[in-house]
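Omission of a single protein chain aside, the complex is shown with its protein chains in their original locations.
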Amino acid sequence: MADTPVKDTARTEAFSDGVIAIAITILAFGIHVPTREESEAAGGLLNALAYHWPEYFGYFTSFLVILIMWINHHRLFRLFRCVDHNFLIINGLLLMCVSLIPFATDLVAEYLRQPEANIAAMVYCVLSLVIALLFQVLVRYAAHQRRLLMPSVRDETIAAILRQYRFGPVIYVVSIVLAALDARVGIGLIGLIALYFALPSHRDEIVRPTT
Amino acid sequence: MADTPVKDTARTEAFSDGVIAIAITILAFGIHVPTREESEAAGGLLNALAYHWPEYFGYFTSFLVILIMWINHHRLFRLFRCVDHNFLIINGLLLMCVSLIPFATDLVAEYLRQPEANIAAMVYCVLSLVIALLFQVLVRYAAHQRRLLMPSVRDETIAAILRQYRFGPVIYVVSIVLAALDARVGIGLIGLIALYFALPSHRDEIVRPTT
Amino acid sequence: MADTPVKDTARTEAFSDGVIAIAITILAFGIHVPTREESEAAGGLLNALAYHWPEYFGYFTSFLVILIMWINHHRLFRLFRCVDHNFLIINGLLLMCVSLIPFATDLVAEYLRQPEANIAAMVYCVLSLVIALLFQVLVRYAAHQRRLLMPSVRDETIAAILRQYRFGPVIYVVSIVLAALDARVGIGLIGLIALYFALPSHRDEIVRPTT
Partner (left out) sequence: MADTPVKDTARTEAFSDGVIAIAITILAFGIHVPTREESEAAGGLLNALAYHWPEYFGYFTSFLVILIMWINHHRLFRLFRCVDHNFLIINGLLLMCVSLIPFATDLVAEYLRQPEANIAAMVYCVLSLVIALLFQVLVRYAAHQRRLLMPSVRDETIAAILRQYRFGPVIYVVSIVLAALDARVGIGLIGLIALYFALPSHRDEIVRPTT
């Protein structure tokens, strides 16, 4: 009954890539073509399009968020030599939450200008928190007694990643609190975090394989 | 006319991964953003979201179910050296049934609180049964005279898998009977089976490649 | 300006697999969960589900049709050493038509019991004809002066494939004529052709790599 994990990660990466690629692409379903009636009522197509700005804002933010997650996932997997059953379940739960981002985005876009925007924004922020925690669980599980790590990965690399990951959940908890006070500020913080990781100057701070 | 099967399984795995990844991701389409009218009628967005609990329950259950199927598929394919025409057809029928899980999930979520919940639940359970049987057919076909097996796969491994697979259909038949009596119990059993396979303590009982 | 084609086919296969996997999976969107109002009007959920039989029939037929196309595509690509620009365009047009099968299926399912079923069925049959012709163009283009073939592929293999492909378009033209007379007979013929290729006894007649 010794732990004899499967020897590679290729198909797990392919499956994860598939799920993430679908989730990021169907975000676009959240952007609606204004109906002709709507255009007329709004005083023209341009106005009707402008009226839908929360959808564009949500699309852009969530695309960036999922893109950063994919880059993160992509880089983490370079550290792993293999997968085992528990790892596949943790990764599956992570993918489950990523697949919910289009729903959460639509929820925020629909309610951002309504009195109950806070609730929608908090759902989005809680989802972000859960994903951040699952990324942490994934790394911790794989690194425990180095069970799934490539031999070339140094312990300091893992320690550096986990040190970095310590801040994510804190920021997301802050975003939940902010969302409770003002939906746009809460979602704005999530967007800023994604922008921060996307910006070139910080590229050396995100997870990188040892070389 | 000798059976000279194609030499690898990579593209079949990629195609299967694609179909399963899409099926698991579009499950999220079954979760609806409450309309503003609905929120108002329900006395607030939070109530409206809570009212949709069968959708979340269905999403979680079916995601787990498809994830376990993918893990199973993933591991089974490590036993196969190649594919032939019949194998591709059996695998295709399996993927056809997996692609129907989002439909069955939506059906259950829509009717779980209606008098006819039993019928919806039975559809879901019958689909699960058919998938379990197709997995069995897939293994039996590939293992018949070891025609598609890797040389390194021991006969005992196949025997162990088939022994294990004997229980699946029985449990799913039980779930159909239970669903006829009480929809939630029937679906609950399916969820419990998925949870059982997802739990860490049972990881050594699911299919594993010989090493 | 010499023809110096790219050296492999992996990414083209991955892209094609992606498109075909998505097309085959979204077929399930054509199966609708009966609304509660519909169930009530039909005298129960079971009746309402039964009423939707053209959707299940369409799903099953089109899944089989696309599956056979994928198997065909999969096997043809084993003959090809590389791709060039024109080949990618022909393959792209093929994928464009495959992506239209879910639309044609929905059209047939919607109108199969209406007076204008013939028109819907003819659209489906014409699409099938165009796909059959594009498969032929693909093979002919690749085999012309053996420009994209693997060195190991024998000329007789290509000749055998093209001989076989000669019948496809004829049958599909017949299906168009039959669909004009009776929609179900026309679609039925398409289903029978797919079944014929799916059945085990004919496995040696579809395209196979030389070995």
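Letters A, B and C name the chains as they come in the text, with residue numbers starting at 1 for each one.
In this section, contacts are C-beta pairs under 8 Å (C-beta built on N, C-alpha and C of every residue); 3 or more make two chains touch, one makes a residue touch a chain.
Bear in mind that the values here come from a model prediction, so they are computed numbers and not experimental data.
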Omitted chain's touching partners, listed by label: A, C
For the chain left out of this view, which of A:C82, A:A160, A:V174 or A:A198 touches it? A:A198
Using the definition of touch stated at the top, determine which of C:N72, C:N86 or C:Q136 touches the missing chain. C:N86
In the full complex, which residues of subunit A touch the absent chain? 13-14, 17-18, 20-22, 24-28, 31, 33, 35-36, 39, 44-46, 49, 60, 63-64, 67, 70-71, 74-75, 77-78, 198, 200, 203-204, 206, 208-209, 211
Provide the residue numbers of subunit C that touch the chain removed from this figure. 1, 4, 6-7, 11-12, 14-15, 18-19, 22-23, 26, 84-86, 88-89, 92, 95-96, 99-100, 102-103, 106-107, 110-111, 114, 116, 119-120, 123
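The rule is short, and it goes like this: only the chains that are shown with their structure count from here on.
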Residues of subunit A that touch two or more other chains sit at none
